[in-house]
Each structure stands twice: as C-alpha cells, then as structure tokens.
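I have placed the structure first, in the form of structure tokens, so that the comments after it can refer back to it.
What follows is an incomplete set of chains from the complex, kept in their original frame.
Every chain is named by a letter (A and B) in the order it is written, and numbering of its residues begins at 1.
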Amino acid sequence: MYSNRSKSSVLPSGGGAALIDPSDALILLLDHQSGLLQTVKDISISDLRRNVEMIAKLAALLEIPVITTASEPAGPNGPLMPEIHDYAPHAVYVPRKGEVNAWDNDDFVAVVRSTERKTLIMAGVWTSVCVMFPALDARAVGYDVYAVLDASGDPSEMASRVSLARFVQGGVKPTSTNALLSELHRTWARPEAADLAKLYGLVAPNYAAVAESYARAQQAAREAA
Amino acid sequence: MYSNRSKSSVLPSGGGAALIDPSDALILLLDHQSGLLQTVKDISISDLRRNVEMIAKLAALLEIPVITTASEPAGPNGPLMPEIHDYAPHAVYVPRKGEVNAWDNDDFVAVVRSTERKTLIMAGVWTSVCVMFPALDARAVGYDVYAVLDASGDPSEMASRVSLARFVQGGVKPTSTNALLSELHRTWARPEAADLAKLYGLVAPNYAAVAESYARAQQAAREAA
C-alpha cells in the first residue's frame, strides 16, 4: 500500500508529514477546453485560466510530470487552452476515445501508472465530472488524490459546493491553487525562489502590486540615502 | 448486502468503480409541486424546472426507471410539474396517504423494492424534507443514495447549506444534475450521443450557444472552402 511509502519530503521537525511529497506527485489537467470553459460559473474564466497557467509554470519549474487530456476536442467542446502546453512543454497529452471519465480510458490510466507516482493532483472542467470521476476511481484503488478546486470549474455555485462536499466524502483532498503552489514550494531557501515569487502574483494578483511597491520603496530609500 | 454486488459498469481500466451503475439505478422524483416550488429560495424556479426536465428526458432516453409521488396534490401544495411525466412517460406515480416522508408510505417503499435496484437517485422539494427523510431512511437499510441538490429546492440558502452537510453526515452522496447526466452518459461512443448532447444545453445553457457557434463556424469554413 502506498500509504506506507516513506516521504522524502518530511523534515526532522516533522514538517511535511501531512503534506504532498513533490517527488511522488503527478499533475492531471483534464478537459480545460475553450467550449467547456464557457459553461463555468463558479469562478471567472480569467481567474481560472490564470490559475491553470500557474500550475503549468510551476510544474515546469519544479519538474513535476503533467498529463493532459481532452474530451472530443474536434467537436463543440473545443481545443485545450493553449497555455498548458505552452508553459509546461513537458506535459504529455493522452487522447481519449469518447469516454467522459478519463479513468475509463485504458491509455490514460496506463500513463498514470507508468509514472509510479501515487499522489495525484487533479484539476479540470467540470469539477463535478472531469475531476470527480477519475478522482473517486483513483481513490478507490489507493491513490492519494488532491482536487484543485479553483483550477477547475463547475456550471453553478451550487454544483461547486456539492463537488467540494462529495470530494471530502470520498476521501479526496480539496485544495486551492495558492495552497498547491506553497505546498510544492516549501521553502524560500532554494535556487528557484525568484521564479517562484513571480508565481504568487498569478494566484494572488494583489501580491504583484505588493512587490512593485516594495521595489519602489527600496529605490526611494536608496535615493534618499 | 448490496455493496458486494458486482457492477456491470466497471471497465477494465478500473473506471466506474466509484460511480453509479446505470443498470442498478432508480430515480425518485419527490413532490415537485407547483405550490411548493414557490417556496424554493436556493435556486431559481426556472433552473430547477429545467434540471428536473433534464432528468426526466435522460431517464427516458437511457430507460432508467422513475418513481414520482406528490404530497396532497389536491391541496395548496398543487400538482406535480407536468414536465416530469410528459418527458418520462414511463415514470410510475405513487399516491400517498398524507405522509410527509415518502418512505413512511408502504406503497412507495414496495414499488422501490420491486425494482430490485439498490442505487437510489433522489430529487425533490424541499431538499431538507422530501429528499432528506427518505434518503436517510433508505440509507439506514443499506441503499446507496444520491441526492441531486440542484434538481431539488430548499426555502433558504442556509437551509440548503445545512441539507448538504446533513446528507454527507448521513452517508448520502450529494450530486448535481450535470454530474448525474455525465455519470449516466459515460461515453460519447454510444448510439444516443446526439440526443445526450442536447441534454447538456439544459444543465449548462451556455453549452447550447457553444454548439450554435460551432455549427456556424463549420458552415463558414465549408462556404469558404
């Protein structure tokens, strides 16, 4: 059972015991397609796309594997939002054969298994379908599953609240994009710190203005010195 | 015990292990009556009726049995919304004898049992009463119960949030109409695909416009060719 896997990310203080081990993590981005995005009502399309963009950039920066898939992209559901593969060029795209649930597709599950990673971080449109179904099915066979709610989207606020409850009930761990960033980031004492800092401006746009103010205040102090 | 029933809907990939088995599913539509609809405050009456209409059409299309019932329909509670039996002519109506809780009515429970199906999909008005009471009682005797929150209605936002929590606490699985559609739909590689596609425009009205745009764009491309 994977739950006995020792986590390389647990520190001597005990920190990280309950958190994601980045070396065991696999990101699944499911059906972020232009047509489906129009139906999302629990988050603005710009916030949603910016959050997904952040995940793509984060995965590329920290070298976490990413699998994408799409549901009937030649039909009305439309193409995947291009930011994903633009910012995460290492992502692997797995086509499906009409299955709504990615976990119904043999190829998709095979690629997941081939990574030998047991912590699945999922986001997609709709949350209640494209994330929920593979999340529950993966949980049923022992994966540790995280659902990133605000990098996903549902067609109503009510559906969104229901999805959150159903995830918890099914043993899937709900999270948000900003928490995912911090949970994989872990410490500022690492070489990628400057690049990571920029990602915070994507999940919390006020943070970008904080940084601009900070730089200007320091410049003013130096000029006054 | 039903939980050991093998699901015919589980695929070799493991897909569907945690999802509804359509061949075991029974839909219960409880007290969607014109008078009670006026008291619903957690969803607009037009969204609610359209969601229920979708369930009726879906059940007819996929030949899933439906049982309806009403609470004192000759009194102020009013008649069932006609869309249900219009779009699901195979639905069976069971009158009650004054019981608020459908599960208190012997006839109703007998009809449920006669189907030999163990996965109950319930929706009704009020969520906190007409769905909650039979859901909890059915769960207590081992049924797998789904409550479709947005095909149901409660008299306040607060009551709605409370209902969601009580369902989860009681082991009832909350879901939304769009998720139900997708969970029973399962794959586009089936003969009903075109009919199913139309149902998505009911649970996500933006999707209908997506389809209209798609068709027009293709026509433009063909005309330009």
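Following the convention adopted for this analysis, contacts are C-beta pairs under 8 Å (C-beta built on N, C-alpha and C of every residue); 3 or more make two chains touch, one makes a residue touch a chain.
What you see is a predicted model, and the numbers here were worked out from it, not measured in a lab.
K.L.:
Assuming all chains share one sequence, and 2 are in place here, what does the full complex add up to?
P.N.:
Total copy number for the complex in this file: 8.
The criterion applied here is as follows: only the chains that are shown with their structure count from here on.
K.L.:
Given a C-alpha superposition of chain A onto chain B, how large is the rotation in degrees, taken in steps of 5?
P.N.:
So the angle, rounded to a multiple of 5, is 90 degrees.
K.L.:
Go ahead and note the Å separation of the Cα centroids belonging to chain A and chain B.
P.N.:
Here the centre of chain B sits 30 Å away from the centre of chain A.
K.L.:
Going by the contact rule set out above, which residues of chain A touch chain B in the complex?
P.N.:
35, 38-39, 71-72, 75-78, 97-101, 103-106, 108-109, 126, 128-129, 132-134, 136-137, 139-141, 154-156, 158-159, 161-163, 165-166, 168-170
K.L.:
Can you check the complex and tell me which residues of chain B touch chain A?
P.N.:
Listed in rising order, the residues of chain B that touch chain A are 11-19, 42-43, 47, 149-150, 160-161, 164-165, 167-168, 173-179, 182-183, 185-190, 193, 197, 203-204, 206-207, 209-211, 213-214.
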